[in-house]
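Working notes, structure below.
Note that this complex is displayed minus one protein chain, with the remaining chains in position.
Take a look at chain A:
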């Protein structure tokens, strides 16, 4: 395990304070060699298989990978929503604000959910209770965590709805989820996540289920709120295009592992992992058909109950050679010239001497703006 050096190209925010609880010196989130295994009748499914990452307060990271790469399981294990059980094994550690999530008693862990870490789910059609009013969703959460009285909670619920840009909040609180459009519902889900001002927000494909026109609005809203509330964010998506320009860093996930992680701009400028490269090549341009299914990369992701030996990407990798099939590349090998850029590959693509040539330009010109951090 190679911990990332704390500082590199980031401009220093404040003079280094002495190391105390809550200072920026300790990352908000520390994930070390996390492994989540589901024991199923068909065998052990290693959905997350040795992931490490760090996130400081207010920082945003995008987690990208194909369907089934373990993004949701990673997000839920970080939160502790997936925890060790009769058929589930969790190894490694997750610390949020220095507290080991999986070592906490269930009741203690529950108290993190809301004030420390919150989640926005993929499908706003299903993540709200169809038999509960919008207002009740909000007030019960506020009353549980903040101990607000009924009236105060109702007022705060209205404020939250205003904050996420819902018109006529006073009418909305009386409505049921099915009376709202998908975009409005996702705004409600975001309001719910923000209710207790969490320090970390995990957004698991927050726009995948929405219309393209609404997608951008929701992503912009999340970005604005994260910045305004100084909230660290993990933005999960299967689409690199969604993440481009929206997060400080990117972690590319493949078959339960992180293939490459770097500053967002660096990943787009010179992807080192063949998988990242292929993903960038498949980003749909804004001019493309919104729902056009892109065959991302030839072949399918491995069956996680029987992953291939060696590098898991080897069966699909155009650069694979003998060693790839026998020996797994060490995870998170940082680069000599960029300590925050790490890659798990025996033969990383050579970065072009000038960033303006190479694969990065192939298909993502329109989604690249604003990627500077």
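In the analysis below, a residue touches a chain if its C-beta (ideal position, glycine included) is under 8 Å from a C-beta of that chain, and two chains touch if they have at least 3 such contacts; residues count from 1.
In this section, contacts and distances are computed from a predicted model.
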Undepicted complex member, UniProt protein name, chosen from "Succinate dehydrogenase / fumarate reductase iron-sulfur subunit", "Acetolactate synthase", "Cytochrome-c oxidase, cbb3-type subunit II" or "Peptide ABC transporter permease": "Peptide ABC transporter permease"
Which residue of A:31, A:94 or A:119 touches the chain not shown here: A:119
Contact with the hidden chain (one of A:141, A:186 or A:247): A:141
Residue among A:42, A:110, A:149 or A:323 that touches the chain left out of view: A:110
Hidden partner chain, residues of chain A it touches: 79, 81, 107, 110-115, 118-119, 121-123, 126-132, 140-141, 144-145, 176, 178-179, 189, 192, 195-196
